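Of the protein chains in this complex, all but one are displayed in their positions.
Naming follows writing order (A and B), and every chain is counted from residue 1.
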Amino acid sequence: MKRLELRNVRAYYRLLIGNREADVRAVDGVNLEIRKGEILGLVGESGCGKSTLAKVMLMNINPPLFFKGGTIILYTRSGNSLEISKLNREKLKKDVWGKHVAIIPQEAMSALMPTLKIKRIAYDVLRSHNPDISLDETVSLLTKRLKELGLPDYVVDRYPFELSGGMAQRTVIAISTLLNPEILVVDEPTSALDVSTQKLVIKTLWSLAAKGIIDSMVFITHDISVVRQIADRIAVMYAGKIVEVAPTEDIIFDPQHPYTRGLIDSIISLEPEVRKRGLRYIPGQPPNLINPPQGCRFVDRCPFAKDICRKKEPPLIKINNDRLVACWLHVKG
Amino acid sequence: MSITELLYVLFNNKRFMIGFGIILFQLLLSFMGPLLYPVDPFSTDNPPWTPPNEVYPLGTDRSGRDMLAMIFHGIRNSLYVGVLTGLFTIAMGLVVGLISGIKGGILDEILMAMTNIVMLIPSVLLAILIITYIGYENARLELVAFVLSITAWPGFARAVRSQVLSLREREFVYLSKIAGYNSLKIAFQDILPHLATFTLVSFVNYINLGINGEVGLSILGLTPMNIMTLGKILYFAAITQAFILGKWWTFIPAGLLQVLLSVSLLLIATGIDEVFNPRLRGM
Partner (left out) sequence: MSYDLLKTKNLTKVFESGFLRKTYIKAVDNVNIFLKEGEVVSLAGQSGSGKTTLAKMILRVLEPTSGEIIFKDKNIWRDLKGLKDLKWYWRNVHIIFQNPFSNFNPFYKVDRTLQQALELIGIDPDSHEGKQLIREALEVVGLRPDETLGKYPHQLSGGQLQRIMIARAWIIKPKLLLADEPVSMLDVSTRGKILELFLKLRDEQKTTVLFITHDFGLAYAVSDRVMIMYRGKIIEEGTPDEIFFNPKHKYTKELIESVPMLYRKWKFEL
């Protein structure tokens, strides 16, 4: 069963370079589904459009980013389907954000209002959805949720700056999911943290899903070693497109797209296999998204490039029961 | 961005263009005016208190001085004082701020103590003291500009110093240092270019300060008597009680031009700021 479906979604940044206008095709024809009850890892390198996709999939779009086309459908727990790509901002704010979907952007920790206690912040969040709620109700809800996630309840009466980085991030996660949204999107939740706090944040995210507080999660990161710890499936993004989607173990142990393979091989982790394998890398650089190549976007860095790769864009096709790859190597005939 | 692209953006900025247009218009007045209308602004051969007519387009004042001629010369000299004040202030501020920021240590403490002391001196009081000491008969426009900038530079010096302090910790400065560059070379090559925009904006603002300051000193009668400035015109209007007598042509045009000059300089400063500091765009 699906929770969110993206069909041929495109979103561009409009830039003014000197006196010319140009579009950066940050998300360019993405097809993706987020299933009920899964944690989907969305990985890619800087500038591939993953953070943009995070905003776009929830229609949280601000200039210079604009929605170019495509369809995004949300399937709620109650069985309704909602085409959120057709809704305006007011409607999204009132009916969708916070209630059905929540996003924790990259800079969330530092965005906590420094002059308000955590309970007031949570109160403001809840009140924007339900004007009748009282501060006491908020506190009891928040305390219960913190306990569920294994966080100490003194947090409620603290100011944001009194919390350590990891604690602040976990508190943000708790507050953002107070209304039990179906889908939670987290963008690089651990990149500013040390490894020991990183593990705690990952565990908090995992328990959100394991306890059914949220239904599905999209975990966006550049660090495959982190996301592989909790993701059920991983989608790999390159230059504005999804190039491969597969169950986590398949991506790690048997990558099919040449880019995924290059990326997995480039990872340097604290493991004997990796030291034995030696240093690897992908030569070249990702294409300019103002003027992307017409064929496959990985063609200039791909060791298996064929004629057709330069001419035609490879479709994202199913190669076995649960695996999608966009590469001409896998197109039969 | 290349220089031509920057200029393109700058000349597409509304504020900058309006300000620039006004300044250009006033510059044109001050340079072309005396050529097309060669009348001595100090000559008292004309009938006094003449309202504007065909012979005297802007009338005359009590002593019979031609207002239009006074204005043509006044704008030019006011702008001169302004630019000079800007130059003096920027020069003093940059030198003190750069040395303080780059050298640090005891030199920094001495310079900053000095800056703080100068900041406490009331500017008008200092101006009165200096000019009465020298004697305003001997005073020249350069002295007026100098007196105005003496109390203006500390603010700029402090701002420069604090920017240098943060730039000094940037990696590329360390890399120049370990390539064997001395402080002077680092100051000129690595640090000054980063201060260019801020300095330019400040320069425009200090021109403004100079023009307005000159008016203030003129009203107090502290500027040279034999040089026409916008402030001087207003001074003459004040001492002849033109305001009370309702001789509007002796102060309204000059006052208006003065305000316009000030506004246009502000517009230019914010325009430059907007272009070089994109965060301000669209606000």
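General remarks:
One rule holds in what follows: a residue touches a chain if its C-beta (ideal position, glycine included) is under 8 Å from a C-beta of that chain, and two chains touch if they have at least 3 such contacts.
What you see is a predicted model, and the numbers here were worked out from it, not measured in a lab.
Among the residues A:153, A:194 or A:254, only A:194 touches the chain that is left out of the figure.
Interface note for the absent chain: among A:14, A:77 or A:211, the touching residue is A:211.
Touching the omitted chain from subunit A are residues 45-46, 194-196, 198-199, 202-203, 206-207, 210-211, 222-226, 228-230, 252-253, 262-264, 266-275, 279-283, 285.
Although one chain is not displayed, subunit B still touches it through residues 170-172, 174-182, 189-190, 193-194.
Basically, only the chains that are shown with their structure count from here on.
Between subunit A and subunit B the centroid-to-centroid distance comes to 54 Å (mean Cα coordinates, whole Å).
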